[in-house]
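Shown here: the complex without one of its protein chains, the others still in place.
Labels run A, B, C and D following the written order; every chain starts at residue 1.
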Amino acid sequence: MTSNLPALVIIVPLLASLVAAGAGWFNRKAPFYIAVIALLISFISSVLLLAQVVATGVAIEYQMAGWPAPVGIVYVIDHLSAMVLVVITFVAFVNLIGNRQAVETEFKNKEGAFNALYVLFTAGLVGMTATGDAFNLYVLLEIASLSGYALIGLGSSRAPLATLNYLFLGTIGATFYLLGVGYLYIATGSLNMADLATIIPSMMNSSTILFAFIICLTGLLVKMAIFPVHGWLPGAYSESSTVSAGLIAPLTTKVTIYIMVRICLTLFTPEYTFGYIDPTDIMVAIAVASIIFGSLSALAQKDFKRMLSYIIIAEVGYMVGGFFLGNRMGVSGAILHIVNDAAMTLALFMAAGIFIWKTGDEKQSSLKGLYAKMPFTMAGFTLAALSVVGVPPTCGFFSKWYLISGGIAAGQYLFVGALIFSSLINAVLFFRIFEIALFEPFKSHHHAGDEEDKVESHHGETIVDPGVIESAQQYSGSDSHDHGAIVIKEPPLPMLVPFLGVCVLLLILGLYSGSIVNNIIHFAIPAGII
Amino acid sequence: MELFSFIVAKADYWAYVILMMVGLYALIAKNNLVKKIVGMTIFQTAIILFYVSIGYKKGATIPILHHGSDHGGEALAAHGAHAAAHGTQEVAEQAAHAVAHAGEAAVKAMDYINPLPHVLMLTAIVVGVATLGVALALAMKVYKEYGTLEEDEINQQLRNG
Amino acid sequence: MSMETILSVKPLFAVLVSLVAIPGIVSSRSQNIREAWTFGAAAIKLLLVLSMLPLVLDGNVLTFTLVQVLPDIGITFKVDAFGLLFAIVASSLWIVTSIYSIGYMRSLNEHSQTRYFSFFAVAISATIGVAFSANLLTLYLFYEMLSLATFPLVTHHQDKEARSSGRKYLFYILGGSIGLVLPAMMITYHFTGTLDFAAQGVMAGHINSGLALLLTVMFLFGFAKVGIMPMHSWLPAAMVAPTPVSALLHAVAVVKVGAFSVVRVFTGIVGTTLLSDFGINGIVCVLASITIVVASLIALSQDELKRRLAFSTIGQLSYIVLGIALLTKSGMTGGMLHIAMHAFGKITLFFCAGAIFCATGIKYISKMKGIGRRMPITMTAFLIGSLSVVGFPPCGGFISKWYLVLGTVESGNIAFLFVLLGSSFLNAAYFFRFSTMLFSAAKRR
Amino acid sequence: MKILGKITITICGLLLLFFTSDFPDWGDVNSPASTHLSPYFIEHTIEDTAVPNIVTSVLADYRGYDTMFETTVILTAGLACFLLLRIPRKDSIHRYYRHEPTGVTIRVEGDRYPKGSNVFTRIDSSWVPYDLIINFTCRLLIHFIQLFALYVVAHGHHSPGGGFQGGVLLGASVILFAISGNLRAAIKRFGEKTAAILSSTGVFIYAGAGALCLFIGEQFLNYSALGPLLGTDRIMARSHGILIVEIGVAMAVMAVMIWIYYNLSSAGKQDEGL
Partner (left out) sequence: MFENKIDEAPLWCVVPLVITASISVLLFFYPQPFLKLASLAVQTIMGG
């Protein structure tokens, strides 16, 4: 059975989504559990795959329908794709478990369709990561995008318009990629990545191949919302329901960057990408613009999820800039950031889900007094925020470490400056939220017997949720004087435990980033990059 | 003259470029959402035209192996199909072997056009239809929400909404 | 004196012991149990640190690698003489400060004390972490942890004023550490390939003079906690915190961590030889002396007692930096000693300020006429503390100042000797003019 | 916005035109595309899959994995339209009625109108013309369309055709019925639930056949593994495998086309179509 692992990873979610779509019509609870089981199986098999690849050190090749490489479609799972597989299936699995309640309320009697699309989206991403065929990648890209449009389309009142813009730009991006594959096909006659990699070096100076590279890259840049073409991302991620945003935000841009890495390194060999074309200066300039724009506009946002979307645009800038530095540190920083950023964004969007569940709206200003009300969630959120800012023990710092040292090695000091600048802006962003969450409105300090500034202790309106005055554990029992009962109201356990698990994962990822780089990413980067 | 022959030789590819630019322009610059959707479809069709034009070979027929051309083959093929229908093992074996042998000599790649782009474009057409369906569904929801399909009116409502 | 490195897990335990106590503190039902947890942790920590003293005294160094985080840098602890000195000061004063904060918190019946004590524990474990860090990355990790742990402490009162000073606190410290220290660390790593604190410094031979100067200045201003002049104004603003916190900030943890990191970087990363060859130490000395003089002058004009103590701390810290930058044997010893002496002296002064506030609620010196009669014990302690900070014989401060003066003489440029003496005179001015007023007769009115 | 659009278009256009210079000539026989991979398909189809129509063999066998996801794309579109548009509850709706003798159409709020009377017939929307001729001819034509569609599906091996084309024809026949008559009649004959279930079972047939080959032991979608099951040799098994898969595709495409039409035409209420 283990020889069929690559097939299992993709086929189990696909079959499960079909069964879930059908089951939705008979019983409203079944689709959710089908989806969860399927994602779990897919996660386990991708972990086994990663273990197998790391153990043997050689890429696994799986021929679909039994036909060898150039003729049929072949799955190639090397270190890089195995790692990204694990990330995708993990994020999808945790996000689904964490939002069981939200799914029931928001998608009332459409659970079958929702769960099917959810699993199809994951299957699309998994297929894209594992495939070794350029055209097959386009088909899976379309599956992921279409199910993404559907998942995002059902949200707030403005969601359809935002999704329509996302659809238009997404289609332009995907079709440009298709055109790029077409140009490759007309020049070489083959669609298989490995096969193309052997043909391209022989026709280095043909303008068709050059244009294929440019148009492919433009298409992917549109899909990953880099600065000039980012228009669709903030609307799409902030207007949609939190469940779908929790799935799509951490994954779409990261997997598109994985595809860019795959194409630039495996299809157009590094000698071609960095030797012949050498797009470092232009791409790093675009990345710097994207980082600065993303950070500054995130500063101006009032809405929490919209702020996160602009941070994602900045993170895309990190990865694109890091990758196109061209040296080993930069590229491994970009790849490590794919893993770290997916985990961070998942944690932040789950936190957004909990905040919306708690306060009912998405404004940052309504997060008043959350430290007292739900200390564990806020502790997790602080960890995730620190990871985005880049504070050492968390994973965000270490991918920044590689990116910055890559930037210094490549002499791109503007990129290094942009990274530092965006870390500072992130610090301001999140500490603004900590401030709001820390300082309850009704808090005032009593001066015992102090004549000068006799501040009479006004109790003000004690913000305690009217609907929730139950005998929760009196948090400030040990407080000597009471200034209004602070009622602990943590979110329900199935929502809280996955979230805290992800936040702890951020720490673990940070501490073990060294070993991730050494025995996974080190082999993922071809020797062509020094 | 060299320029002119160059243009003539490549002129056929220009058709897809022009079509693609029309589609792209409509997608970017048009105000009405449905016109944008139409532009998107034109844009995707242009790519389909490009792919199919790659597969064309002068003087080749459609990629279906004519039974007529190798008479024996056709009889054998019919015979083979007939035998398969009966499910008799050894007769089918023999028929299939004969067909393979006959096919070897008769089929030359030159006679048939390249089938691969056609397969790919089947997929692209289907993807185009699917995207069109979802886009129309979304446009309908936008219309239900804002009462208009003109982008500037929608933005107006958003600004003072 | 055998100089070998012993692999032992003690430094890790020393750092973790207060973190382990936090669940106990948070979940304790009554106040007394919570205090018991704090004391237990503090006592164990001190015992652990002291248990390492004999080992370090006869020359060997304890190391422990937690995890190999980056290709050739890991989160590793190294207990050497200088680190142990600072750790002993920090852990001993933590016990004293927790006793004091119990008294202070209960008398003013402050709110959310559990949060206070847990973040207090995190801050101390970060301080010990900085003391025992073996490379710049571990030091940076605990330095950031300390800044974040002290933010809720500084903004304890959660009112408007606390909010703005919290913002200022973070702006300077996080801005400095992310904006200056991080790039400087990365550039050093890029050129030298390692960040471990080596006896002779890492930069020698890899980095040219211009870059070395730039990096040194970035480190000096990046570690904003040391409060060199342009980066000092978070310190007086942080006075809005309750007194045990400002005592912890200004005597034990935050500022001393800044000084400690600057000294570690100068001696361990930049290296004394490089400092002297490129003449960078001259610039550092000038910066330090400007801070000393200006801070002492401002301290004179401050009416609020805690702000005056804050500015005097800024001055005293620059003594340490000056001591190190003189690059003479006794100057450096004086600088290191001053960390300990100033800690005990200044914490006494802050405790007195807190006691006065507890008993009478007075903050401003002009209103403290004749308070000496009402609180004799506090005031005598205040006198001893100020003697130690100024550097008069019966108190410890004298010894460190003595070595500092010796250091300036050894280094040959007399200007810094005048700076030292002049500032001591200024210190004496703003302390004794104030203490005589304390003991004068009560106001006639 | 428009000028920006024009500028980008002209730049893109010129770039594209310039880059066509390196293309092989139109229809050139030994262009890379026609010499690298496709000769293998042309020469080996009969020998590998015994299917004369090379496009079908490449579609369903050599690159069968692509086509499976292609069918999944259609299913995704169906699910997406359902998720986005379908409104479960029937809020207050207006109804159109036409008075038979005079041809006047009236609009009634809610369903207050007596059901029994035969003078008024219900129509879908105000512009529906008096269509006795269309109604009758469509009813006649639909049977032949469906017959031809089945032929197209069945003869995918030998003639241009196959699952997609047959499925679309079948879907079109039901949609024609819905347009000529009214949507409710079509839904009565081919309900939304059947459309939804058929669409996922169609794709399930495809993926299930592939998974079956997996369980039997060969790679995924390797039909020759079905040989012993179907009682034929490995090559004919491939041809039959392709047929099974084509049927699955036809079912899925038909059901999804109808499902999307039901949702789009009635904006999710499935009450009054076009």
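As a working rule, a residue touches a chain if its C-beta (ideal position, glycine included) is under 8 Å from a C-beta of that chain, and two chains touch if they have at least 3 such contacts.
Computed from a prediction, not measured in an experiment: that's the story for all the values here.
Visitor: Given that one chain is not shown, what are the shown chains it touches?
Guide: Even though it is not drawn, that chain still touches C.
Visitor: Which one, C:Gly40, C:Gly103, C:Gly175 or C:Gly422, makes contact with the chain that was left out?
Guide: Of the candidates C:Gly40, C:Gly103, C:Gly175 or C:Gly422, C:Gly103 is in touch with the missing chain.
Visitor: Sort through C:Val9, C:Ile33, C:Val67 or C:Ala81 and give me the one touching the missing partner chain.
Guide: Checking the options C:Val9, C:Ile33, C:Val67 or C:Ala81, the one contacting the hidden chain is C:Ala81.
Visitor: Which of C:Thr272, C:Ser296, C:Thr313 or C:Asn427 touches the chain that is not shown?
Guide: Answering carefully, the residue with contact to the hidden chain is C:Thr272.
Visitor: From the list C:Phe278, C:Phe351, C:Phe416 or C:Tyr430, which touches the chain that is not on show?
Guide: The missing chain is touched by C:Phe351.
Visitor: Which parts of chain C are in contact with the chain that was left out?
Guide: Chain C touches the missing chain through residues 53, 56-57, 59, 80-82, 84-85, 88, 92-93, 96-97, 99-100, 102-104, 106-107, 199-200, 267, 272, 327, 329, 332-333, 336-337, 340-341, 344-345, 347-348, 351-352, 354-356, 358-360, 370-371, 373-378, 380-381, 384-385, 388, 393-399, 442-443, 445.
In this text, only the chains that are shown with their structure count from here on.
Visitor: Which chain pair shares more contacting C-beta pairs: A-B, or B-D?
Guide: Between B-D and A-B, contacts are more numerous in B-D.
Visitor: Chain B to chain D: how many Å between their CA centres?
Guide: Centre separation, chain B to chain D: 15 Å.
Visitor: Out of chain D, which residues touch more than one other chain, so two or more?
Guide: 21, 23, 31, 33-34, 37-38, 41, 63, 66, 70, 73, 76-77, 80, 84
Visitor: Residues of chain A touching 2+ other chains?
Guide: 135, 139, 142, 146, 149-150, 153, 160, 185-186, 191
Visitor: Make each chain a node and each touching pair an edge, then name the shape: line, ring, star, complete, other.
Guide: Contact map by chain: other.
Visitor: Under the touch definition given earlier, write down the residues of chain B that touch chain D in their complex.
Guide: Those in contact with chain D are residues 6, 9-10, 12-14, 17-18, 20-21, 24-25, 28-29, 53-60, 62-67, 73, 77, 80, 84, 87, 89, 92-93, 96, 99-100, 103-104, 107-110, 112, 114-120, 122-123, 126-127, 129-131, 133-134, 136-138, 140-141, 144.
Visitor: Would you pull the chain D residues touching chain B in the complex into a rising list?
Guide: 1-2, 4-6, 8-9, 12-13, 16-17, 20-21, 23, 25-29, 31, 33-34, 37-39, 41-43, 45-47, 50, 52-55, 58-59, 63, 66-67, 70-71, 73-74, 76-78, 80-81, 84-85, 158-160, 164, 231-233, 235-236, 240, 260, 263-264, 267
Visitor: Spell out the part of chain A that touches chain C in their complex, as residue ranges.
Guide: Per the touch definition, chain A meets chain C at residues 372, 386, 389-393, 398, 401, 404-405, 408-409, 416, 420, 423-424, 427, 431, 434-435, 438-440, 443-452, 476-481, 483, 510-515, 517-518.
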